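Accompanying notes for the structure given below.
Excluded from the complex is one protein chain; the other protein chains are retained at their positions.
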Amino acid sequence: MNLKAFNRALWVYHLNTGSCNGCDIEILAVLTPRYDAERFGVMLVGSPRHADVLLVTGPVARSMEASVRRIYAQTPDPKVVIVVGNCGTEGDVFHEAYSLVGPVDQIIPVDVYVLGCAPRPEAIIHGVVMAWAKLERLVKGEVV
Amino acid sequence: MEKLSPKAIIDSFSEKLGDGLVGSSIYEREIAVKKNKFRSLWIEVQSSAFRAAVLHVCQLQEYPHLAIISCSDLGSEVELIYHFTIYYGQRFEELSLGLKVKLPKTDLSIPTVTDLIPGAIFTEREIQEMMGVEVVGIPDGRRLFIDEDVPEGIYPWRKDETGPDKLLRVLPGRKPKRHDEKG
Partner (left out) sequence: MAVGETEKTTYTIPVGPVHPALKEPIQLMLEVDGERVVNTDILVGQVHRSIEWLGMNRNNPVQTLYLAERICGICNICHPFCLAIGVEQAANIPVPERAEYIRVIAAEMERIHSHILWAGVAAHEIGFDTVFYLTWRVREEIMDLIEYIFGNRVTKGVLQYGGVRRDITAEQLPRIRKSLDYYKSIYEHLRRILLEDKTVKMRTRNVGVLSTEDALKLLTVGPTGRASGVPKDVRQDQPYSAYADLDVEAITPDMVTGTVVGDVYDRIIVRLLEIKQSVEIIEECLEKMPAGPIMSETKMPRLLRLLTDAAGEGIGRVEAPRGEDIHYVRLEAGSETLGTWKVRAPTYVNLLAVPAILQDMQIADVPIAFASIDPCQSCTNRVVVTDRATGRKSILDYQELHRLSVEKTRDLQR
């Protein structure tokens, strides 16, 4: 895989839509010296307007639906959405709850799914690299 | 003040409340290798004697610890249990005291305890929105967990027709399971 079109670091914005925090601590563990995603050029940013990648966790709670849509609209193109964890993919143990409005792809379009409850940090890095390859194709203008 | 034994605590309640005390029991269980005892008390009172019972708990322990208020839907009645703990801070001394009150569904109201225990505000707001119990005199009666988009009159903890069945997102091809169905 030749990741050449991106000549700067990949900026990631982390969005928690009501998850149990298990996937979130594994995402933070990816940035710590043991797994160290920063050597690949991945950085967490504090605002969606600077981000290339949206990292979403959690089954979407009803009161977070508006925030999710707004943040997706604020992220500039080209962008990729990664969903981390089983409950964002298809609900997992929460699938018939009355206070949730369904998995993330019912609300915003999703590009990469990382499965697991919680997925290992190595799986999250694999997901980010797949998203990076997809982003390269988007930047070059290829059809995705 | 000195610490009373479980039996003496029940006797003091019966003395204070008289007929207001409906029932009581002591639960004991031996645990682990050394077989020390785990004890908890359950006391049931009439709703008219509820305030007096809470005042009595405050006399048994200064600043009693109210862990949570739990609600059960028993058909035509709702049972509230106030889970207190007293005599904390010393090894092996703490006792769990569950104060039970049964309310009929036609008159679901109970006085507030936030004037005696300010930390009870969150749990009283929760039983208001989740079970439909009206807490008389509550200083802040807003919804706590449920979103404003959900209409009034839906009480998730109830097992009758006011449950949240209409709000369930059921996967295509499935029928949602209810608590009284088999299989």
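Should a chain be cited, it is by its letter among A and B, assigned in written order, with residues numbered from 1 in that chain.
Just so we're on the same page, a residue touches a chain if its C-beta (ideal position, glycine included) is under 8 Å from a C-beta of that chain, and two chains touch if they have at least 3 such contacts.
All of these numbers come straight from a predicted model, not from anything done at the bench.
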Touch list for the missing chain, restricted to displayed chains, reads A, B
Filtering B:S76, B:Q90 or B:T106 for touch with the omitted chain leaves B:Q90
Considering the complete complex, of B:S12, B:S47 or B:S72, the missing chain is touched by B:S72
Missing-chain contact, candidates A:L10, A:C23, A:V42 or A:A131, resolves to A:C23
Contacts from chain B to the absent chain lie at residues 27, 29, 31-34, 36, 38, 40, 63, 65-68, 70-73, 81, 83, 85, 87-96, 98, 117-123, 143-147, 156-157, 164, 176-180, 182
Listed in rising order, the chain A residues that touch the chain left out are 13-26, 28-29, 32-34, 44-47, 58-59, 61-64, 67, 71, 87, 92-94, 96-100, 117-118, 120
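In this section, only the chains that are shown with their structure count from here on.
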Distance in whole angstrom between the CA centres of chain A and chain B is 41
Contacts from chain A onto chain B in the complex sit at residues 61-63, 95-102
Touching chain A in the complex, chain B uses residues 145-147, 149-150, 156, 164, 167-171, 176
